[in-house]
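Omission of a single protein chain aside, the complex is shown with its protein chains in their original locations.
Letters are used for the chains, namely A and B, taken in the order the chains are written, and counting of residues starts over at 1 for each.
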Amino acid sequence: MHYGYSIGIEELWKWLPLLIPFLILHLILLVVALRDLLRRDLSTEYRLIWTAIIVFVSLFGPILYFILGRKDR
Amino acid sequence: MNHLSVLLKKEWLEASRSYKLLWFPVVFMFLGIIQPLSSYYLPQILELAGGLPEGVNIALPQITAEDVLASTVTNQFDQLGLLVIVIGMMSIVVSDKDNGMLTFILTRNASLGEYLLGKWIGQAAIVAGAVATGMLIAGLYTSYLYSFVPLSRIVAGLGVYYTWCLFMVTLTLLMGSLLSRSSGVAVVSLFVLIFLKVATALGSGFQIMNPAHLTNHAVHIMISGSALPHFMTTAAVTLLLIVVFLILSHFYLSRKELPAS
Partner (left out) sequence: MSILQVNHLQKKYGEQEIIKDIGFQIQQGEFSALLGPNGAGKTTIIKMLIGITKPSGGQILFQGERHDRKRPFIGYLPQHPTFYSWMTGKELLTFLGRLSDIDQESLEQRMHELLELVGLSKAKNKRIGTYSGGMKQRLGIAQALIHQPKLLIMDEPVSALDPLGRRDMLELLKSIKQNTTILFSTHILHDAEELSDKILILNQGELLFSGTLHQVLESHQQPIFIIQAPRVHEWAPKLVNENIVESIDPTGCFVKVRVKDIASGRIWLLDRIRSLQLPIQKFELVQESLEDIFIRMVR
């Protein structure tokens, strides 16, 4: 378990431009999902659970929220 | 067809209010990025994860740009993408039946045919947008990391692949008309689609009748510029099934007693 230092900083630079679109898309989803969650009139508990899912389930957290979290009560 | 434009406008509004217009294309863009990126960096990723043990030497096959695009379609779009399409579409008719909006629309001057057509065109357009953006992104990444792929081949492959997507959408719409729970719609649709998909691996003669086989045609078009034999048969069968599914949905819903509220 020694990952992290086998890759040089210049390698990362090469990756970055390719990863940027990825990160931007993720950020957009994250912001839109959180904004929607906070704007809706929901219980604190429900909000906390979904905030956790949106932020910590990488990539698919916001999508899970759009599919399941916005069901009308 | 004036009602149709009203219904389509409603579909559009619903898709944007439910953020479907946002997350659908984004998911396919993710899928489009993942394949080229992970194929290209696979050697480095392996190293990053600790490298290979001494003495073990995996000869990674030489991957071409065409291979990458092909596996984007078969590994990403046809798996996670398929799942997303079904889940995104599972409640489109069911919720209208449940909350009585279908009754409402039908007690106006709109006909059941206009309603179903509105749903179908609306969802087909969203999927078209999503799949096309995803494919375009995959093409950009592949061209940058590997070599340039002719846009004409991507577009042609995409067109063929989209026919299969249209089949997914129509099947889910039909299940939505027949069944009364969105979970049931998702399960049955996924079961049928995955069954068809798995059946393509068998490779026997009846594949030319299998809509899922369109993926293989699409892949072949991207790689070699021409489809597999009997492409026209597969495409015709798929289009025919799409029409039959639409007619079946109409037939079933028109006979069903709708809830009044």
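In the analysis below, contacts are C-beta pairs under 8 Å (C-beta built on N, C-alpha and C of every residue); 3 or more make two chains touch, one makes a residue touch a chain.
Only a predicted model underlies this, so the values are computations on that prediction, with no experimental measurement involved.
Only one of B:Val6, B:Leu140, B:Val192 or B:Leu241 touches the absent chain when the whole complex is considered: B:Val6. Of B:Leu21, B:Ile63, B:Leu80 or B:Leu106, it is B:Leu106 that touches the chain left out of the display. In the full complex, subunit B contacts the hidden chain through residues 2-3, 6-7, 10, 13-14, 17-18, 99-101, 103-110, 257-258, 260-261.
Everything below uses one rule, namely that only the chains that are shown with their structure count from here on.
Each chain gets one centre point, the mean of its Cα atoms, and the points for subunit A and subunit B are 24 Å apart. The touching residues of subunit A, when paired with subunit B in their complex, are 1-3, 6-7, 11, 15, 18-19, 21-22, 25, 28-29, 32-33, 36, 59, 62-63, 66-67, 70. By the touch criterion given at the top, residues 18-20, 22-23, 26-27, 29-30, 33, 37, 41, 44, 47-51, 84, 87-88, 137, 141, 144-145 of subunit B touch subunit A in their complex.
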